[in-house]
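This part shows chain A:
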Amino acid sequence: EDIKEFRIGILGGENAQDRLNSNECLRAKTADLLGVETKLFAPADYNGVIQGLLGGTIDMAWLGASGYAKTFLSDPEAVEPILVKVNNDGGYGYYSIGFARKDSGIDSLEAMKGKVFGFGDPNSTSGFLIPSIEIPQATGATMTSGDYFGEVKFTGGHEQTIVAVYNGDIDGGVTWADGLGEWEDGFNSGALRKAVDAGLVDMNELVQIWKSKPIPEGPVVLRKSLPEDVKLKMTGLMASLKSMDEECAYGVLQGDAKGFMPITHEAYEVIVEARKLKSN
Partner candidate 1 sequence: MSALDVDMIPVKMQADALFRRKRLVSFGLPALVLAYLTYIFFAFDIPGLAQRFEVDNARALVADSYSYKTHVTRDNRSGEVSVAIEGERKGTYEAGTAPDWVALGNETLIDLGEGHVVTFGAENFMSYIVPGYGEITAQPSRAKGVDATLPEGDVPEWINVSRNRMTVTTEAGRLTVTRNRTEVFRYFAGWELFFFTLDSPYHGLGFGEVMARALGGEAADIWLDFWTNKMWRHSDVAWALFETILMAFLGTMGAAIVALPLAFLAAKNFSPLMAVRQVMRRFFDFFRGVDALIWTIVLARAFGPGPLTGALAILITDTGSFGKMFSEALENADQKQIEGIQSTGANPVQRYRFGVIPQVTPVLLSQILYYLESNTRSATIIGAITGGGIGLLLTQAMITQKDWEEVAYYIVLIILMVMAMDWFSGWLRRKLIQGDEGGR
Partner candidate 2 sequence: MLTIKKLTKAFGPNVAVDKADIQIDRPAMIGIIGRSGAGKSTLLRMLNRLSDATSGQMIFEGRDITGLTGHDKRAWQSECAMIFQQFNLVPRMDVVSNVLHGTLNRRSTLTTMFNLFPTADIHRAIDILDRLGIAEHGPKRAEALSGGQQQRVAIARALMQDPKIILADEPIASLDPMNAQVVMQSLRRIHEEDGRMVIANLHTLDTARRYCDRVIGMRDGRIVFDGTPEQLTTGVARDIYGADDSFNEAYTSTEIQTLNRVPA
């Protein structure tokens, strides 16, 4: 069967219009390749794209690992991972970074005991899923408010976590970073770097209190029920994006990266298990 249009979902982190704009070239290429009308959608949160994939109203998206796991758990037949972003250093991982204000005297998880701790979005891998599993392993206590931390909150997203810690609304929080480069710059890329670039925070005021094991970058997924040739064409297009059009790849990959490489569901089984664990 043929498709009449192709719909690409884009996840947040940047101004909606900027996101649409940096993916505009991808839209044009897709439309050329598939010969059908192609549209971009940039809902406000992870859930919007996930619902779209589940409901069959979005055909391709670049999800976070946790978001992929959620999709998989809701309906294993909905989507399949095809590609993952590869960093300049050849890896495809990043880190969840725990941080606090320097002047609060907190410099480690131990010092956070009894303090207020903030996660980002519940569907974020680095902002919630991984830390919510690895931090209890480190502290030996659960993440329930009052158990180890005085209170555990969701701030809503990486940006909000950073601002909340910086303002002192919460004592410590987690966000993502590539773990490369200098702390003072907020690493080479990630939410901290963006905040620094925006002049929102001064990294001199912050300290790192925790760092996760590497987290796999989220996959680019396609809806399983798409026709095979569409899947093949789109996989090819995404994989060769960097070599075809550097400028476009920069926008789509949200920065400098080596490109995409193929990946399968197996790479995310750990995350799926982790997520299952967190469901009550």
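On how the list was made: all candidates are chains of the complex that A comes from, given by their letters.
A few points about this structure:
Going forward, a contact is a pair of C-beta atoms (placed from the backbone, for glycine too) under 8 Å apart; a residue touches a chain by one contact, two chains touch by 3 or more; residues count from 1.
A quick note: this is a predicted structure, and the numbers were derived from the prediction, not measured.
When the candidates 1 or 2 are screened for touch with chain A in this complex, the one that qualifies is 1. Residues of chain A touching candidate 1 in their complex: 7, 9, 12, 14-17, 19-21, 41-45, 47-49, 51-52, 54-55, 57-58, 157, 159-160, 163, 167-169, 181-185, 194-195, 197-200, 202-205.
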